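Complex shown without one protein chain; remaining protein chains in place.
Chain naming follows the written order as A, B and C, and within any one chain the residues start at number 1.
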């Protein structure tokens, strides 16, 4: 299978995603430079928009990166059903680009938060979570200053009806509450997908916990799910 | 151009001015004088410290680059090397904490990638006043966010550091940042302008009027009108620096680059004359070619600007295009502004007109160094003398323990490091919160451990011993995670060196550090001096911060401080003597900063050897050295981190109970291990010649400490954990 | 030449974490008559245009497309003619 990892100016977790695909999954992967239009001939099976600070997060996180040359092709790729995974800043880019609904605000405490948190899998039917159980609790790091997800009530309701909420911040037992919400995100939302389920945006970093030596390998479930889906198993 | 510049206002002395005139054989013009002013400032010339710094041991079989370059380099085998340096940004941070700290981080990162290395970690060593006033909180909060935002945006994890809160730092906080990089030995570059005729390029950010005279600003005391010194504080642009980093690493790979140097203090002046001086060459520049951010800038402004996020690159002749191409890819400018010459002069032109012409050797290295008057200050005798019989032994040890645990200098630093991305690049195996951070080196079994340490109070009470302890503690922290200490970098934060008492502290700290570095075989490979950390006539504690790197050969053998298994035995490696001198206990409970702390380096060596050997044999389940707060706080931390209780049984051997529990005597490491491994540990300790004493067991959910058969402290671990964790948050929010 | 001053705030109904923090901070410093604080963005954009209409239309377009996120933000602006 072939993965593409987009490099925006200011991307930081591009190398980390690359590492997981290449060294942990042992799959084919290449970087996609933001200035170049996405070439269909490359035939990616999954495209990752990595974390970091594209354009320094200036203006708003993701706001400038969404106008990169590469984005048009990615929107097209997504519309045709290609798998697109946006992690942290990548999630923010997807929101700004309108591939996912909603917007990000500063964390409620106005500070950057880097920590291990727990998230509950709310939807295990999409390509990215096939190998998870519904309600399964994953331990996974977050590292962001703007992860306070906002969406209007009406759309939120629709998203719930469409099963678009994929991850919610919880405690180690899977309890979702105010106390387990690190950043003020509406409804404790940590990750969402589009209606079709082929575009996932998540604030937590699965690439940071895909090897036991890093303290948790829960993140590997996401990548393994993608592989399972792609292989049609 | 108005009136003639007065050399005295530039901080030059009569003698220095005369020397300049003699060297030139003429009077310097205004621009030349200003260039001398910044280059011969303390910050750039180290004129008050150079003779003393010679005392440091700087050689070793692993040292590839010692002091003198942008950063030091130490060999970690397999053709790889670690590049590291620590630097202060104290004065800017006092005035604008967020930007001051941020640009400090930016500066130290550039020092690392200038050597051709990929920066892989940051650490920060901070000092503030007590967390009481709004001002101190504002400084603390701003500094931490500034460090966080810059490092996070760069994608370099901030993996460790330290922070102390003491009233002597109220007006003059210390903000020291350390950066560590990895490089293949064959890819190391140096800041040299070699090859006559080679083009000199300026790359990165545009040059603005900011930061003019920043170097001089760092070379004087903070005063009321420091607030007015506006241009000395700058706004950092981490995004620009990230682009600069990637572009620079890319041009270094291209083979077009001869030398590279960041533009830090004294900007273009310093970068050009230092690179020329290192190569024994000259440089000719045309300031009119320098891309600017503002209109109407004069040659003086261009030469002295300290605009951040810029580099000077010396390129192989004819390959400028390749450099420009790479910079264009990253949306950055790279412009040729001059060339390397053979005449040993820095010649500055504005178009066709020569506006300055100075000998680089004199400018870069010619500042006359001084050995200042040194005298033991009067306070030393007073503070060292302490009559313990006048200090009451507490009745309620539980209360004392809880108070200490909640001390700002002891409680968890989570509030700080939670704001730092400490995991990006997925190398951090031991996160902040342990004795040292550990990073893996992908593609190998190796790891490196990193720490910064310095107890300024010890240095205040006894600079010689304090200096020794700072080094010893750093090394010990590395050993605790299973790393062999390799080399040190240091940031010497002191008051006004013209004051004999301050200079005496300086001398003694350096002597102490040198002794310890020799004893522990950790040469000093880079460093930084920050003087004039004074305000209202009061100097900060002498604070020689030590940053250290250690090598772990097998990352599967890392040890962390948390207790792991119920039933494990708890042992102290080293002598279990107390020592209340300089302790946090004396300060917090009795309001005293007193005593005469000390260390026996031979014993220290043996303890470290024992612990390191035990980690190599894989018999330790945890290790954590005794530092601020003493033995009981140390054990409490291991309980909290492990989420288990412990039962401790101690024999006072006639000592005071408070001393037994809260004394901070050096050279002790508390470890836990399974019972059947105790014999092995004892064997190792006999071989290296140190003591090991079993003092308790990992058990239950409570921490129970008994001395001479009396239960002095009994606390629920979950309860103390919460208090310890939330303390700073409570004070700040 | 025109100078556009653009004011961006969160829409009504969108919680403003910065605003409430600033309000609290000001409160603890003794400013106790504060009813509400909202924190937004302020931009000054200098445009080399001849016609105010054109300048205005461009500013609007920038705001809608890039400078604000309509999901959470709203904006207003003033446009002044200036001489260099």
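Keep this in mind: a residue touches a chain if its C-beta (ideal position, glycine included) is under 8 Å from a C-beta of that chain, and two chains touch if they have at least 3 such contacts.
If you're wondering where the values come from, they're calculated on a predicted model, not measured in any experiment.
Chemist: Using the touch definition given at the top, which of the shown chains does the missing chain touch?
Modeler: A, B, C
Chemist: On chain C, where is the contact patch with the chain that was removed from view?
Modeler: Touching the missing chain: residues 1, 5, 7-9, 19, 22, 25-26, 29, 31, 33-49, 58, 61-62, 65-67.
Chemist: Tell me where the left-out chain touches chain B, residue by residue.
Modeler: Considering the whole complex, chain B reaches the absent chain at 95-96, 99, 205, 208-210, 227, 230-231, 233-237, 239-240, 293-294, 307-308, 331.
Chemist: Pick out the residues on chain A that sit against the missing chain.
Modeler: Given the touch definition above, chain A has residues 55-56, 58-59, 64, 67 touching the missing chain.
In the analysis below, only the chains that are shown with their structure count from here on.
Chemist: Centroid of chain A to centroid of chain B, CA atoms only: how many Å?
Modeler: Their C-alpha centroids are separated by 36 Å.
Chemist: Report the inter-centroid distance (CA atoms only) between chain A and chain C in whole Å.
Modeler: So the centre of chain A lies 30 Å away from the centre of chain C.
Chemist: Give me the residues of chain A that touch two or more other chains.
Modeler: Correct list: 109.
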